[in-house]
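Apart from one protein chain that is not included, each protein chain of the complex appears where it belongs.
Take a look at chain A:
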Amino acid sequence: MADASPRTDISTDAETDEMNQRFDSGKSIVVAPSDSSDRSKSNLDQKILRRLAQNREAARKSRLRKKAYVQQLESSRLKLTQLEQELQRARQQGIFISSTGDQSHSIGGNGAMTFDVEYSRWLEEKNRQINELRTAVNSHAGDAELRIIVDGVMAHYDEIFRLKSNIAKADVFHLLSGMWKTPAERCFLWLGGFRSSELLKLLVNRLEPLTEQQLVGIGNLQQSSQQAEDALSQGMEALQQSLAETLSTGSLGSSGSSGNVANYMGQMAMAMGKLGTLEGFICQADNLRQQTLQRMHRILTTRQSARALLAIHDHFSRLRALSSLWLARPRE
């Protein structure tokens, strides 16, 4: 009797097969003399046949279960390596990851983590767009094609500013901390992002040839963004000073009197009000960045804009690469 069970690669059930074969051969030895059609003998045969069939069935089921289990293990292993890679990537970006996964940061933490995930997705899309742009520029694509890709990149920038304004309402300190950026980028952090005036300084040399009018335009833009940055910085400093003063007024000595408690509460209420205005500063800083990028795009030709966007991206990606090197540096 041929074994009808499906073939498996992981068949270490050869012994089961062998046992079945032995039974088969045993059965043939037993069957032959049953020509005498002895009742008890044929009952025994039935039992043996049934037992054999059950054995085969059980062996088949066991093989199937084992196969399913191994498949499950393999897919889990794949998932594990994927998670490890993500973790490694996140660690490189300097994001704090607790190994026990404690959720001590309640509302603010969730918003921050969501933003970080959204930001990394935004970066991936940006990389894709920039590669497309680079290919187009290197292959001397026409203006029409370039314009489509450049417009796409500019629209993509609008997206990050929208994401940032959303998180600014919930957790302005996460943006201000720059923890969503890599360490080297954090060096240059200004009010939760990059400094437009610095970016323009980097670009001017890379964009030649510029017409006289364009040079003047870019120069004015650089000056305007510098002035706006200074104004916002000074407003921030005044806010910080005022916050420090609010928290330091009032007597430190005598404690417990109701007047002091009321004082303390009043100070805290004032300080809370002041902290609330930070969101406005981040918003204006981001508005400045967005307006500067758009103005730059308007002054330049399509081809120049393409080169500018590539240069900007290269600058940040080098900072990110520097951060990776820094984080992987050998330490004593």
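Note that contacts are C-beta pairs under 8 Å (C-beta built on N, C-alpha and C of every residue); 3 or more make two chains touch, one makes a residue touch a chain; residues count from 1.
By our rule, contacts and distances are computed from a predicted model.
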Which of "ER membrane protein complex subunit 1", "Serine/threonine kinase 19", "Queuine tRNA-ribosyltransferase accessory subunit 2" or "Glutaredoxin-C11" matches, in UniProt, the chain that is not displayed: "Glutaredoxin-C11"
Residue among A:129, A:182, A:225 or A:302 that touches the chain left out of view: A:225
Residue, one of A:113, A:136 or A:239, that touches the chain absent here: A:239
Sites on chain A contacted by the missing partner chain, in the whole complex: 220-221, 224-225, 227-228, 230-232, 234-236, 238-239, 242, 273-274, 277, 280-281, 283-284, 287-288, 291-292, 295
